[in-house]
Structure formats: C-alpha cells, structure tokens
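Left out: one protein chain. Kept in place: all the others.
The block that comes next holds subunit A.
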Amino acid sequence: MSNQPSVKQSSAHGVNESKQTDEEPNLKGTFASVMILGAFIIVSWISVFILYMYR
C-alpha cells in the first residue's frame, strides 16, 4: 500500500499488514479452475470455428 498509516495507527495496523504479506494465500486451486475454464472457452471457440469452416 502506498498510503502510509499515521504514527498512532502504525503499531496495530503494521502487524496486520506484515502478516498478510508474509503468508500468501494458497491460490493453487483457484489458478487451476481459472485455467480449466479458460481452456474450455478456447476449445469451444475453436470447435465452433472448425464446424463453421467445414460446413
């Protein structure tokens, strides 16, 4: 975050922020689902295009 918290808030806030950056959330499953969905959209598009060209 670019906005620096004020001095008073920094103690409580700073602990929270450093915690978040140290432990990144595990996004493996999300990544896999996004890529599977993307692959599905591209495969559907290509199949419709092939069908269109063949007819």
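Definition applied: a contact is a pair of C-beta atoms (placed from the backbone, for glycine too) under 8 Å apart; a residue touches a chain by one contact, two chains touch by 3 or more; residues count from 1.
Criterion: contacts and distances are computed from a predicted model.
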Self-check item: Complex member absent from the view - protein name from UniProt, among "Binding-protein-dependent transport systems inner membrane component", "Ferredoxin", "Oxidoreductase" or "Cytochrome c oxidase subunit 2"
Solution: "Cytochrome c oxidase subunit 2"
Self-check item: Positions on subunit A where the hidden chain makes contact
Solution: 1, 21, 24-25, 27-28, 30-31, 34-35, 38, 41-42, 45, 52, 55
